[in-house]
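Contents: one structure, followed by commentary.
All protein chains but one are shown at their positions in the complex.
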Amino acid sequence: MTIRVAVTVNGTDYARDVEPRLLLIHFLRDELGLTGSHWGCDTSNCGSCVVWLDAKPVKSCTLLAAMAHGHVLRTVEGLEQGGQLDPVQQGFIECHGLQCGFCTPGMLMTARWLLDHYPDPDEAQIREAISGQVCRCTGYENIVRSIRWAAEHSRADGAAEGEA
Amino acid sequence: MLSMQVPSQVEYERATSVEHALSLLTRPETRILAGGHSLIPMMKLRLAQPEVLVDINGLTELAYIRLDDGQLRIGALARHADLLDSAVAGQLYPILHDAERVVADPIVRLWGTVGGSLCQADPSEDLSAVFAATRAIAVIRGLGGNRMIPVREFHLGPYETVIGPGELLAEVRIPVQPGTGSAYEKVSRRVGDWSIAAAGAVLRLDQNQKIASAGIGLTAVGAEHFVAAQAEDFLLGRAADEESFAAAGAIAAEGCHPVVDQRGPEDYKRHLVAELTTRALRRAALRVTLEA
Partner (left out) sequence: MTADGHSPAPGGFGRMPRKEDQRFIRGKGMFVDDVRLPGMLYGAVLRSPHPHARVLSIDTIAAEGHPKVKAVITGETLAGLNLAWMPTLFADTQAVLATDKVRFQGQEVAFVVAEDSYSARDALELIDVEYEPLPVVVDALRALDPGAPVIRDDRPGRTDNHIFDWETGDAAATEAVFRDAEVTVAQDMLYPRVHPAPLETCGIVADFDQVTGKLTVWETTQAPHAHRTLYAMVAGLPEHKIRVISPDIGGGFGNKVPIYPGYVCAIVASMTTGKPVKWMEDRSENLMSTSFARDFHMHGELAATRDGKIRAVRVKVLADHGAFNGAAQPSKYPAGFFGVFTGSYDLEAAYCQVTGVYTNKAPGGVAYSCSFRITEAVYLVERMVDVLAFELGIDPAELRLRNLLRPEQFPYTCQTGWVYDSGDYPRTLRLAMDIAGYEKLRKEQEALRAEGRLMGIGLSFFTEAVGAGPRKHMDILGFGMADGAELRIHPTGTAVLRISVQTQGQGHETTFAQIVAEELGISPDNVEVVHGDTDQTPFGLGTYGSRSTPVSGAATAVVARKVRERARIVASAMLEVDPADLEWERGRWFVRGDPDQGKTIAEIALAAHSSLELPEGTEGQLDAACVYNPPNLTYPCGAYICVVDVDPGTGKVSVRRFIAVDDCGVRINPMIVEGQVHGGLADGIGMALMEVIAFDADGNCLGGSFMDYLLPTSLECPSWELGETVTPSPHHPFGAKGVGESATVGSPPAVVNAVIDALRPYGVRHADMPLTPAQVWRAIQGRPLRTDLAIG
């Protein structure tokens, strides 16, 4: 038994017939081939699956694809606009905010959302914003610095792009 | 712990109205899907295997937080983040903000709903104790109309509520009275973990600064209906001072039934109940003074 799930992801429309039980993370990865978002745990703790649904970050392992039908999604693949890296992406490069890269897409999506709502967050706000996501490599220090870099350079360059 | 990590097969319906949802909910083995952040993890573990899911996320008429006629009314579909962001909720009942700040994590709070958390009825659910402390009323809607059940009678046991087939939780409402202060104190092993124990206190003082009413909610320690009833009774008429609070804490600790688990042994959990009840009462009293 299948249902139709039609979504817009990073500006592109998709429609697939899937089992209702299919988790959104697997829909993105396996049905749509968007493997930038990852699956790292069973209990909604690690955050490597974070994507945007209607411009809000969500742990996509904890939603059914069916719940996204008719909605707008954004994933890490959609951060770059017209060949230009988003300031959060640039910030992570400048400040060594990633090592193995597995938590990175989720961190980037949360960072982008944070800066969209709080363009000048202090360290405490940044740490709070990413506290639902785990990194085993960086000890969080450079992730915080990367997001600060993006905050400072977004204001210099003008506001970041809105959602795709 | 050895589970399948993906849900078993299920049917899916999208509710177009509250009435539509209610009619779907008359079927057996049918569950509401709101934020999904309690239910879907259970389905992944295959501890929950509903036959049909009714997605009510489109029913935005159930998502509100407002002050109405002396009552703080919270729609069941209000997200945790909405409650944390609500200025009116935070002013009237700071206990709500204290608790929401430490429920899950910032991303889960964007999706999990107040109603979903209450209906999941986990013994460690912070909002259950909070609404019990505030003596909130659950508004349950059925096809025949609404019924009001005090939150203190809402839970029948772990993962079990009074909601029957063809019903859904529509709203939680808290009476607002002047001279009230409230607070929530939680200890967990790590940010986002369930409480080892938590205590919420709501105090109303009379003109003589004596306790006119006290609500004490306890999380994760097997308190009946999440309430420290004897501690509440003890406080009535007493001065809002350290001695009363410490005594109330001790009574609360005696009256609960903590389970020994990896969060802690029994003696520690009871100690924590006493300590956190005292701290919550202290802060609640302070907030009354500030408000006056």
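Here are a few things to note about the model shown:
For clarity, chains are labelled A and B in written order, and residue numbers in each chain start from 1.
In this section, a contact is a pair of C-beta atoms (placed from the backbone, for glycine too) under 8 Å apart; a residue touches a chain by one contact, two chains touch by 3 or more.
Computed from a predicted structure; not experimentally measured.
Of the options B:L39, B:V187 or B:A201, the residue whose C-beta touches the omitted chain is B:V187. Against the chain not displayed here, chain A makes contact via residues 19, 21-22, 26, 29-30, 33-43, 45-46, 48, 75-77, 79-80, 85, 89, 92-94, 96, 98-105, 108, 123, 126-128, 130-144.
Mapped onto chain B, contacts with the missing chain fall at residues 1-6, 8-9, 187, 189-194, 196, 260-265, 267-269, 271-272, 275-276, 279.
The criterion applied here is as follows: only the chains that are shown with their structure count from here on.
Here chain B touches chain A in the complex through residues 3, 5-12, 14, 33, 36-37, 40-41, 43-45, 53, 55, 57, 104-108, 110-111, 191-192, going by the rule given at the top.
The touching residues of chain A, counted against chain B in their complex, run 1, 3, 19-21, 23, 26, 42-45, 47, 50, 56-59, 62-64, 66-67, 69, 110, 128-129, 131-133.
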